[in-house]
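Please read through the structure below; I'll follow up with questions.
One protein chain is absent from this view; the other protein chains keep their places.
So that you can tell them apart, the chains are marked A and B in the order they are listed, and the count of residues begins at 1 in each.
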Amino acid sequence: MFYTVEILGTIAFTISGVLVAMKMRMDLFGILIIAFVTSVGGGTLRDLLIGNSPVFWMVDMMYTYVILVSALFAIIFRNKLNYLRTSLFLFDTIGIGLFTVIGIEKGLSIELHPFICIALGTMTASFGGVIRDILCNEIPIIFRKEIYATACILGGVVYFILREFPIDDNWVFIISGLVVILARLLAVKFKIALPTVYSNTLD
Amino acid sequence: MFYTVEILGTIAFTISGVLVAMKMRMDLFGILIIAFVTSVGGGTLRDLLIGNSPVFWMVDMMYTYVILVSALFAIIFRNKLNYLRTSLFLFDTIGIGLFTVIGIEKGLSIELHPFICIALGTMTASFGGVIRDILCNEIPIIFRKEIYATACILGGVVYFILREFPIDDNWVFIISGLVVILARLLAVKFKIALPTVYSNTLD
Partner (left out) sequence: MFYTVEILGTIAFTISGVLVAMKMRMDLFGILIIAFVTSVGGGTLRDLLIGNSPVFWMVDMMYTYVILVSALFAIIFRNKLNYLRTSLFLFDTIGIGLFTVIGIEKGLSIELHPFICIALGTMTASFGGVIRDILCNEIPIIFRKEIYATACILGGVVYFILREFPIDDNWVFIISGLVVILARLLAVKFKIALPTVYSNTLD
């Protein structure tokens, strides 16, 4: 079941990459690359930092196939994607929830500190979008007005709180993933954002 | 012989880095760094992703020496480089062909899927230019109007087709490298580019 959810998340991330790349008027190759890095960038950074090589998408071809097919789908039906807007947002949010918990568990499996595990989870879920924005020469949106990463961190905290209780591991996984999803949905619905901080006394 | 070709490719990549960095009016140190990353960036990403560490240029000093000497050469003779324009383009194209096949074979040596090997080859040949453009704060040119990477992919496909036939490994190496070179030369000569894709219905 988790594998199915991971495919949905991969599809959503891929399509979000295609959309940004098309807006930048990239060529077909550029679009595919941006789709790919948006989709696997977070997990790749995670694998590099913990020394898991070759990185995950090099040894499981599922990712490559899913990304190619869904990127081509998005390019062909680019004028119809508006109808899928809500589904895509949901897939994307579900993907974030899942990727966060996957990242946390990868960190736990090599006995890293909970803080570091949460950081790994947040990276897995959000770094693909950061690379996408850097390659498209924009300040990553995540640094400016998104509750995105905050939702991942919240889910991560819940994950480690739940582990203190005698709860089945699968439930810990599912509940904390749902917390990420719910936090993001509520934040978007009620337009919650972190405050920006600005200092006038420094030039 | 391959080693000689690799040196030519390294020289061409280095000088292309120097030229871009000088256009950005960087200082001497900035120019050397951009020259270095343009030259070894692709192979470094490849080595990181497959877990080959320390990365290649840390254990074979040839790269460092060739880069330093050719970067200084390019800086000193910066007003005469126009005369070398055709040679540089040829070296660059030969470098791409060679680096693509080297990347593919590194992937094969750890038994990765052909698609992934082709991706590694393409990265080896093209990612240096991507980092160069990111460091110079431009949208990587490769995503916008280059047949560059497409030539690498084409050569990679030929590589794996040839391997199905009873052909000597060296010839597979040489022929697929030449395919990359030829595809790029023809694309530049006839101004072939991938189509860009743009959707008007999405904001």
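Methods note: a residue touches a chain if its C-beta (ideal position, glycine included) is under 8 Å from a C-beta of that chain, and two chains touch if they have at least 3 such contacts.
Just so you know, these numbers come straight off a predicted model, no measurement behind them.
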Seminar exercise, completed: The listed residue (B:L28, B:V69, B:I167 or B:L186) that touches the chain absent from the view is B:L28
Problem set entry | Contacting the left-out chain in the complete assembly, out of B:L90, B:C136, B:V157 or B:L182 | B:C136
For this session: Determine and list the chain A residues touching the chain excluded from the picture.
Result: 48-51, 110, 112-113, 115-116, 130, 134, 137-140, 142-146, 149-150, 193-202
Seminar exercise, completed: Logged for chain B, residues touching the omitted partner chain are 19, 21-31, 33-34, 44, 48, 51, 53-55, 57-59, 61, 64, 75, 78-82, 134-137
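By our rule, only the chains that are shown with their structure count from here on.
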For this session: Using mean C-alpha positions as chain centres, tell me how far chain A is from chain B in Å, no decimals.
Result: 30
